[in-house]
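Yeah, one chain of the complex is gone here, protein chain that is, but the others are all in their spots.
Presenting chain A:
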Amino acid sequence: MTTAVETLAPARALPSARPGTIRRRTHPLWFLLPAYGLLLVFFFLPTVFNFVYAFTDWSGFKAEINPVGVENFTQLTSDGTLFRSLRITVVYAVLVAIFQNVFGFGLAVLLERDTTVNRIARTFFLIPVLMSALAVGYIFQALLKSSGLLADTTWTIVVVALIHAWKWMGLSMLIYLAGLKSIPLEVTEAAHIDGASRWRTFWRIRVPLLAPAVTFNVATALLGSMNGFDIVQATTGGGPARTTEILNIFIYRTFGQGLFAQATTMSLVLFLLVALMAFPVVYVLRKREEVL
């Protein structure tokens, strides 16, 4: 096996060498320069700065910036803020991912047939997706203020996650709808001919074939809500008693107080959290796709 591949390899390399040199002229790399220059300056450089200024005493109260080692981290871990914000962020992200996908999937199944009523209904469920998240937050603050649901130290995080899911469920619905449409009719017909009930066909054939849509929806919901801000800020502002203070709320608050180094430290923590969670989440979900 391996020898066959090895003998084939140089034979393949020959014709591909010429198009490679042509590509240099027809698709020059300098086309990448403007985009990657801006990416470097406005995206990668600030990220690198995160790794530097998290270890300084940068603040709004004095001009000079001095290195202080891991003092920001020890301070934020010793008063419990770091793990508390991390825990709240992860809980929020997981809750949003669950709610948004359950709602989106339910809506997609309910509104799957292309009838006039369903088309109108889908349009309405897309309105929240287009609205400003800040506006959504204010609407639910006004709606729920008198009920006390936004003032409970245990359950408010669940309520805010539900609001976040309400805003984005239309997007998940669209993606599940596209997934359902992409399943060839022959597959379900074959199952039907083999004597499978509609219920069984649905759960054993159609739902597993939705794996790519699940991957996309779970990944975007998780990562999007970890990076969330507007909805939490507009509904609770992080309260009550800081029980809904996700990382971006903390960053916003400490930045406003002039504690730039602490804000940077948390920004770095958020970066690491997303980076660390993104790879396993995408990997696991992709693996599931392959198995199916």
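Just so it is clear, contacts are C-beta pairs under 8 Å (C-beta built on N, C-alpha and C of every residue); 3 or more make two chains touch, one makes a residue touch a chain; residues count from 1.
Everything below uses one rule, namely that contacts and distances are computed from a predicted model.
Among the names given as "NADH-quinone oxidoreductase subunit B", "Raffinose/stachyose/melibiose transport system permease protein", "Energy-coupling factor transporter transmembrane protein EcfT" or "Acyl-CoA dehydrogenase domain protein", UniProt records the absent chain under the name "Raffinose/stachyose/melibiose transport system permease protein". Within the full complex, the residue among A:V70, A:I127 or A:V284 touching the omitted chain is A:I127. Although one chain is not drawn, its touching partners on chain A can still be listed: residues 20, 23, 25-29, 31-32, 34-36, 38-39, 41-43, 45-47, 49-50, 52-53, 58, 110-111, 113, 115, 117-118, 120-121, 123-128, 130-135, 138-140, 142-143, 145-146, 166, 171, 174-175, 177-179, 182, 212-213, 216-217, 223, 226-227, 229-230, 233-234, 237, 248, 251-252, 255, 260, 263-264, 267-268, 270-271, 274-275, 278.
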